[in-house]
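Please read through the structure below; I'll follow up with questions.
The complex is shown incomplete by one protein chain, all other protein chains being positioned as in the whole.
Entry: subunit A
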Amino acid sequence: MYRQACRRLLLRPSARAAAAARPFSTDLPSAPSQDTTFVEAWKKVAPNIEPPKTPLSYLKPRPQTPTSIPSKLTVNFVLPYQAELDSKEVDMVIVPATTGQMGVLPGHVSTIAELKPGILSVHDGNDVTKYFVSSGFAFVHANSVTDIVAVEAVPIDRIDPNLVQKGLAEFTQKLSSATSDLERAEAQIGVDVHSALNAAITG
């Protein structure tokens, strides 16, 4: 819905000059899979030898932004030590952005969202998989591919409620007794993370 509104705004005459100068990211053709200027320059210098392959030719080219909204969302959910979801086709993901829980459906406007500690839920038909994410970013692209990166993410059933309560009490106490800015910030982070963990196991 938002994508169409943006497109209409851009087509107003006053914006047309700006639009013509730089293509809107939703209207890009597919990315090139070969660097044509390099290949041509090579052929001029060494016409009989095959040009060497550049990293660009090994990459899967970015597909053209589909003209109609796709029916499924492609999610890549990665952690530093493993890829939780790799190009999985789902119906919806709800990400815990700093601005609140954000639901991403196919055709969502391109967004970069910073995540706060909270629950990420992946909905595929009637299956819902929930993870607790420590913090990270979510990138929604125009072609309905969503990349979610986090430092640490665990399924909710791996969280120990007793440790959460203990940590919450400990950090609330540290917050009230903190002296320097840095100590206060660290205690505040502790309180935020433990309250989010608490809400995740009880909610």
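By definition in this document, a contact is a pair of C-beta atoms (placed from the backbone, for glycine too) under 8 Å apart; a residue touches a chain by one contact, two chains touch by 3 or more; residues count from 1.
To be clear about the criterion, contacts and distances are computed from a predicted model.
Novice: For the chain that is missing from this picture, which UniProt protein name fits: "ALA-interacting subunit", "Fibronectin type III and SPRY domain containing 2", "ATP synthase subunit epsilon, mitochondrial" or "tRNA processing"?
Specialist: UniProt lists the chain that is not shown as "ATP synthase subunit epsilon, mitochondrial".
Novice: Residue by residue, what part of subunit A touches the chain that was omitted?
Specialist: Counting only subunit A, the missing chain is touched by 80-81, 117, 132, 134-136, 151-152, 154, 158-160, 163-164, 167, 181-182, 184-186, 188-190, 193-194, 197.
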